[in-house]
Structure formats: structure tokens, C-alpha cells
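For this view, one protein chain was removed and the others were kept in their places.
Right after this comes subunit A.
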Amino acid sequence: MGQIEWAMWANEQALASGLILITGGIVATAGRFVQWYFGAYSIAAGVFICLLEYPRGKRRKGSTMERCGQKYMTAVVKLFGPLTRNYYIRAVLHLLLSVPAGFLLATILGTVCLVIASAIYLLAAIRGEQWTPIEQKPKERPQVGGTIKQPPTNPPPRPPAEVRKKPSEGEEAGAAAGGPQINPIPVTDEVV
């Protein structure tokens, strides 16, 4: 089982725990159970966990199936840098989040599942796994005539190419700097 990325399973487990916390929390709050405020906490914790865990991390090898619409949450989760990248932090976070929900029977299932997810994240962290965001690959649209080199901007007579200031690749044709023509090498008119 050497190549298993535990974090992937921990992610599924944590997402499931989030949903269970939300459900248990709604039941406890709606039914006004004893100590229902733990249920309200559970809903909030569950929503937070679902949002945090929704964007799937990138696999180390091979392609990763993104969850539908995850790129928005990926952007947010990415912002927290090492806090969300590091799985030790996630393991501890989930462990702490699960504690208050353990006081209520309606949400204790969520606690148990979250603790298990936390343990799997701990295992993942020990094995050096990290959360890497799945980046959108920039769409390589073949531009019509994009391979045609930049047409010359200097009128003749033109100094040799090495001396000419090269415009950057892919720049729009119209973006060439305006202004008076300055020849980099003094040009003498040889017409006699």
C-alpha cells in the first residue's frame, strides 16, 4: 500500500463528516433538543469543514478529477498558504473542531467520523503529503498568425537584428511603442 495518498481518503472522510455534522446539527436545532446550541455549533463547523475540504488537492502522480465547480474554493483555500497546505495543521484543526460536537448525541457521529479523518490526515502528514491546489491550465489557443514573427517596426534602412531592439513575443501588433523613430546606429545616407 506504499503509493496510497492518505490525504485523498482523509479528504473524502472529512467531507462526509462535515455533511454528517450539518445534518445532526439541523436535527438537534430543529427539534430543540437538550443543549441544542451544540447543534447550532455543529452546523457552523460542518459548513466550514465542507468548504475547506471541497477543493480536492492535486495527486502526486497522475491526473486528478476535480470536483464540480471547485476552482472558486481552491482560490480561497490557496490564500491561507501553509495553514491549509500543511496536513498536521488540518489534523489538529479537525480534532479541535470535533470536540464540541461530541457533547450531543445527535452530532456525536460527526465527531467520530471527523476524529477518524483527523487521524488519517495525521498519517498523511507524517508521510510528507501536502495539499497542492489544482491549477487551471492556461488555454493554449493557437492564435491566427501568432507564429508569424513580429513584422518590423522600423522603416528601412534597418540596422542588423542584434542591434535592433527586439519586441517581446506575443505582444499585440498594435502595442509597439509610438514616438519618433530613433535609429540605434547612426545611419548615413550614402547616396552621393
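Definition applied: a contact is a pair of C-beta atoms (placed from the backbone, for glycine too) under 8 Å apart; a residue touches a chain by one contact, two chains touch by 3 or more; residues count from 1.
Here, contacts and distances are computed from a predicted model.
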Out of "Autophagy protein 5", "Alkyl transferase", "NADPH oxidase 1" or "PRORP domain-containing protein", the chain not pictured bears the UniProt name "NADPH oxidase 1"
Only one of A:Q13, A:S42 or A:S98 touches the unshown chain, namely A:Q13
Touch with the omitted chain, as defined above, among A:V47, A:V92 or A:V112: A:V112
Considering the whole complex, not just the chains shown, which residues of subunit A touch the missing one? 1-5, 8-9, 12-13, 16, 20, 23-24, 27-28, 31, 33-34, 56, 59, 62, 65, 103-106, 108-109, 112-113, 116
